[in-house]
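Yeah, one chain of the complex is gone here, protein chain that is, but the others are all in their spots.
Presenting chain A:
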């Protein structure tokens, strides 16, 4: 399982896109993320792995302030994207989310046509001035989402009528249609079969050329296949963070080793 790697899967030193320092998240009385610091590199796939409930999704949702929608969640610490503090009072989370796209665990297309699903983001952000512009953006996004060929003849069909894997790629196309700089993926393949998973993984690797991708996954094989950097979380702590090859072949922390060899989690 570990041997399916992608050809350009070599890590090169790159700029830091997201800089998180001393991040703590509380849900009411629960301390979900404990003093986590991570630097996410640009044009890299970074995987967050760890057992269920370890806080990796929570941490991911800090990057586009989705935790703001949960009343009881409190985020402290410092998260900077391109050097700008995203929890600054002047930051409008709506603007931030246009810059940091997100793909969710369960494919969640809007119950509208495929075209409208992709066009919605560009429309509300005013990225297209004419209908032709919009058509262009939609086509480009669907091509980048590797789903264009399958849906180009039925753009007006409902997005919810697609298969699970197609829906998830549609959601990815929808996320990249707003031209984000960072793409967050919260277990994007957990609801997909192995074939669809393979397609989405290929797509993720493809997206690495333009975006900084952060992916939360339950599957260590997936982390090993698609990511260049891996962070291992356990009980709200960041246990180990480093190059994926290193983490999987030569983990420094005994907890990481137990997890990737299947003894905990």
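Going forward, a residue touches a chain if its C-beta (ideal position, glycine included) is under 8 Å from a C-beta of that chain, and two chains touch if they have at least 3 such contacts; residues count from 1.
To be clear about the criterion, contacts and distances are computed from a predicted model.
Participant: Name the omitted chain as UniProt records it, choosing among "HAAS domain-containing protein", "Patatin-like phospholipase family protein", "Fe-S cluster assembly ATPase SufC" or "Phosphate transport system permease protein PstA".
Facilitator: Options "HAAS domain-containing protein", "Patatin-like phospholipase family protein", "Fe-S cluster assembly ATPase SufC" or "Phosphate transport system permease protein PstA" considered; the missing chain's recorded name is "Phosphate transport system permease protein PstA".
Participant: Which is it among A:34, A:125 or A:140 that touches the chain not included here?
Facilitator: Considering all chains, including the one not shown, the answer is A:125.
Participant: Can you tell me which of A:55, A:101, A:165 or A:251 touches the chain that was removed from the display?
Facilitator: A:101
Participant: Even though one chain is hidden, which residues of chain A still touch it in the full complex?
Facilitator: So the residues of chain A touching the missing chain come out as 64, 66, 69, 71-72, 94-95, 97-98, 101-104, 106, 108-111, 120-121, 124-125, 158, 160, 171, 174-175, 177-178.
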